[in-house]
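Quick notes on the structure that follows.
Shown here: the complex without one of its protein chains, the others still in place.
Presenting subunit A:
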Amino acid sequence: MIEFLAPALIAGLGVAIIAAPLGSLIVWQRLVYFGDTLAHSSLLGVAFGLLLTINIQLAIVLSGIVIALLLVGWQNQKQLSTDTLLGILSHSSLALGLILVSVFDTGRVDLSTYLLGDLLSTTIADVVFIIGLGSIIGFTIWRYWHFLLFITVNESLAAVEGIQVNKIRLLLFLLLALTIAISIKMVGVLLITALLIIPAATARYLADSPEKMVLWSGILGCLSVIGGLTTSLLWDTPAGPSIVVCASSAFVCLLLFSAKVRAL
């Protein structure tokens, strides 16, 4: 039982921890739609992996980097970055990805694994991949946290004080792409954004500084993973969606609680 569950648990907790700082940054910078677009279009990476018959995980990482570069270039054209256009891009790439994957698939992949994730089938190799890439992402965030926070507060202020805003923004998008790449197998492209933003949005009620918000977001993410896995084992529900439902339950609880506190 433990041997069966351990890889899933470690992978889930790893992703929840990495998602905490990035999820907070996405919420603060209002990049939820960019995150969604990045996640949905990674299905194109899966299709690419099938087409070129290379490792799917690697294909997702590479396509994520390419799409992150395109989106950063796109975001610089401020007049274009509207909700509508991002919505179109996000869902078109999802649709195109679905078509391409079903065309190129020769029984190698199960589409629902990539759409909804399959945490319970996590292998030791997956765990190694998540911990390896996750440590690199975590270290980079820690190293550049000051700059990431500064451009979040005010880009022109940061630029006047000598910070290379475009490079830091590119870094943020690349980190986001990599995080999505390592989380796909766990929650799937449809629900990754939820795992990034819901714990962060919940943590807002508990924190009075950006760092505390990240900390609480990590704790809530880990609790959601544990809760979701337990639910999945007890009632045989799909693991990824169970984790997301756990996270949103926590959000609703804190929302109601804070409304009650304010009413007193």
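Assume contacts are C-beta pairs under 8 Å (C-beta built on N, C-alpha and C of every residue); 3 or more make two chains touch, one makes a residue touch a chain; residues count from 1.
Following the convention adopted for this analysis, contacts and distances are computed from a predicted model.
Here one chain is missing from view; checked against "Chemotaxis protein CheW", "Zinc ABC transporter ATP-binding protein ZnuC", "Extradiol ring-cleavage dioxygenase" or "Cytochrome c class I", UniProt names that protein "Zinc ABC transporter ATP-binding protein ZnuC".
If you put the hidden chain back, the residue from A:His91, A:His146 or A:Lys167 that touches it is A:His146. Touch with the chain that is not drawn comes from one residue among A:Trp28, A:Trp74 or A:Phe104, which is A:Trp28.
Mapped onto subunit A, the interface with the missing chain covers residues 27-30, 146, 149-150, 152-154, 156-157, 159-163, 201, 204, 207-210, 212-213.
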